[in-house]
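This is the structure I have questions about; it appears just below.
All protein chains of the complex are present and in place, except for one that has been dropped.
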Amino acid sequence: MPLAQTATSVPVTVNDDLCIADKGCTVCVDVCPLDVLRIAEAADGSKTAYMKYDECWYCMPCEADCPTGAVTVNLPYLLK
Amino acid sequence: MDEILDGLTQIDCDILVIGGGTAGPMAALKAKKKNPKANVVLLDKANVKRSGAISMGMDGLNNSVIPGYATPEQYTKEITIANDGICDQAAVLRYAEECYGIIRELDDFGIRFQKDQNGEYDVKKVHHIGTYVLPMPNGDTVKKALYRQLRKARINIINRYMATRLLTGEGRVAGAICVNTRTAEFLVVRAKAVIMGLGAAGRLGLPTSGYLYGTYENASNSGEGYAMAYHAGAGLANLECYQINPLIKDYNGPACAYVAGPMGGYTANAKGERFIECDYWSGQMMQEFYDELQGGKGPVYLKLNHLAEETVAEIERVLHIVERPTRGHFHAGRGTDYRKQMIEMHISEIGFCSGHSASGVFVDEHARTTIPGLYAAGDMANVPHNYMLGAFTNGAFAGMDAADFIADVDFADFDMGTVDAERTRVMAPTKRDDGIPPNQIEYKTRRLVNDYLQPPKVTAKMELAQKRFEEVREDMEQGMYVRDSHELMRALEASTILDCADMAAAASLYRTESRWGLYHNRVEYERDDENWFCHTILTKGEDGKPAHRKQDVKPYVVEIAEDEKDAYYKQRVEPSVAAE
Partner (left out) sequence: MSALFEEFDDIADLAEGLDDPSAGARIMAVIDLADSADPAAIPYLARAIADPDAGVRKQAAQALTDFDGPETAAALVQALSDTDMAVIEAAAISLTELKLPEAGDAILPHLGDQDEIRLTALLAGIKELRRPEAMEPAIAALSHSAPAVRMQAVGVIGWLQDETSLDALQQAATDPDTQVRRTAVAALGFSKSDAARTALMAALKDPEWMVREAGAETLAKSGDASSIPALRAVLDDDFWQVRLKSVRSLGKLGATEAALQIAPMMDIPVPNLRKECAAVLGELAVKETLPFLEKYADDTDPDVRKNVRWAMDRIAA
């Protein structure tokens, strides 16, 4: 029973220029009640937060607690 | 992160608090305060900083019993009436007597309650009889303030561990089995007392948007408390009394009539007229809401467009900053404006939550469950209509009582075989090469909940649900497949959700009468006080399936006169379907 690769738009976006994951910041990943954010490491070694799982309650701690204002919570398309 | 590791650690503590949302932190603080030597551990599957129903805050208290505005007796009376009489009053009365002390404590924590221009509590009148609403202007800082207190008290906090089963032995609680949500490593916690504050079963019904996480409750509250209590053998009360709430359609967040109400806003039908007869937030009120939606007079709206610009701006400030701040984004995206038009409302998917109803793990006025040493508080315990302040207050009761309980006991022995069996159960989806992902198991369960369990309740439909749930269970146990530890957490939640769905169906079939308005509107039965003026207690039967018994409602400590019981029915124009 192979698994499909179905695309889905995710509600949380991160501005890479503002994100300080490089400096060890994991605030947004830490505070998410549903644990859907992760830190991605690019080929050049730079790091940035991103939404890995589309399981969002659009509650906003990630946006509110981000020290640099890099995170934006949009409403999931299905209910917006 | 997220890879599946093999590991098992065991730790000991005096009191294990599971759930770091609202009731849990207060329980931990109170236990530690009463017994500073006690080793108190607070565990959460998320991060205590931002976990639980009030993750982003809360805009106000809607059940504050403040001297001068309401009395504990009056409050107890109203809650009894709102719950159609089925209520052990001792727990409600104790809450009502002690919640003011908790308000003052929260105030000391730095949580602000609205004060007038002279610095006195600015209690708002919403309910017909008593006055209980107290807005919280900096309600967005609640979790921060709680976390600060936990750190100051040096409570041991464990984040990102999900408790999956309770351990019992010697006829009492012995601890809990937990799994790391990011590594799948196991943690066995031996404890002399366990306090559960795991919140509502908020992912039971499927929201109309179809988005699994677009729920009324915080979607991380998937009902583990109910499932764990069930498997440990505790009694659960009145689960047929579902939670269904009015909400902003699609956004699925609370409409907060109790914020807008004192400022002149109200719920209206398509003609812009008020239609809700009921004075209490109750199943009766939801029945009226449902009737209006279904009866051709809908849609139903939140009406603020008759208010002055200045008033609307004030309401917006509260509603869009605190509790669910994305609500402002939602209206902006839709181009809807409270000033210009009414905002469409709907009713929520079903769930279990005593915050707004009366179901949950059975507890007494000390937050004790039917298992010695095991406590429950907040949305998952059956103290009716306890909302956020009830979670704090009953959490405090649990913490204080547990501190006494551990003084006289040692760890209870338990069977290590239980741990091995649980590891096998939990890890099964990681041992397969392919299969059904947890989101599909969950979606199907919840879709069936909507199809067959949502009121009005029909016997044949609920029996069909049970049959289909069994099929899903078979698929889940034999074929669920996960690729990482995050998916494993979702798989465990899917299993919990299915347990809750089973309990919802079984409990609803057992009570062969209609009660609590829409919450338990069984179309084939009328209200039947003679046979059903009682709690229904659901436990796990010998056969591993839900078993039921009736339990007397304890004699009232606050008398309700006959004419008070139906004080408001008399004022109706015509009775609605469930007003019997």
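Chains here go by letter, A and B, matching the order in which they are written, and residues are numbered from 1 within each.
As a working rule, a contact is a pair of C-beta atoms (placed from the backbone, for glycine too) under 8 Å apart; a residue touches a chain by one contact, two chains touch by 3 or more.
Owing to the predicted nature of the structure, the values given are computational and were not obtained by experimental measurement.
Novice: According to the contact rule at the top, which chains on display are touched by the left-out chain?
Specialist: A, B
Novice: Of the residues B:Lys152, B:Arg317, B:Lys467 or B:Arg549, which one touches the chain left out of the display?
Specialist: Spelled out, the listed residue whose C-beta touches the missing chain is B:Lys152.
Novice: Out of B:Glu310, B:Asp433, B:Glu542 or B:Glu562, which residue would touch the omitted chain in the full complex?
Specialist: B:Glu310
Novice: Of B:Gly85, B:Gly233 or B:Gly264, which sits in contact with the chain we cannot see?
Specialist: B:Gly264
Novice: Across the whole complex, list the residues on chain A that are touched by the chain not included here.
Specialist: 20, 22-25, 27, 67-68
Novice: Which chain B residues touch the hidden chain?
Specialist: Considering the whole complex, chain B reaches the absent chain at 7, 9, 11, 41, 48-49, 108, 110, 116-119, 128, 138, 141, 144, 147-149, 151-152, 154, 156-159, 180, 183, 185, 187, 264, 266, 273-277, 279, 306, 308, 310-311, 568, 570-571, 573.
One rule holds in what follows: only the chains that are shown with their structure count from here on.
Novice: Give the list of chain A residues in touch with chain B in this complex.
Specialist: On the chain A side, the touching residues are 1-3, 30-35, 38, 52-53, 55-61, 64-65, 73-76, 78-80.
Novice: Within their complex, state which residues of chain B touch chain A.
Specialist: Result: residues 1-2, 46-47, 49-52, 55-56, 140, 160, 181-182, 207, 209-215, 218-220, 250-252, 324-326, 329-330, 333-334, 434-437, 479, 481, 486, 489-490 of chain B touch chain A.
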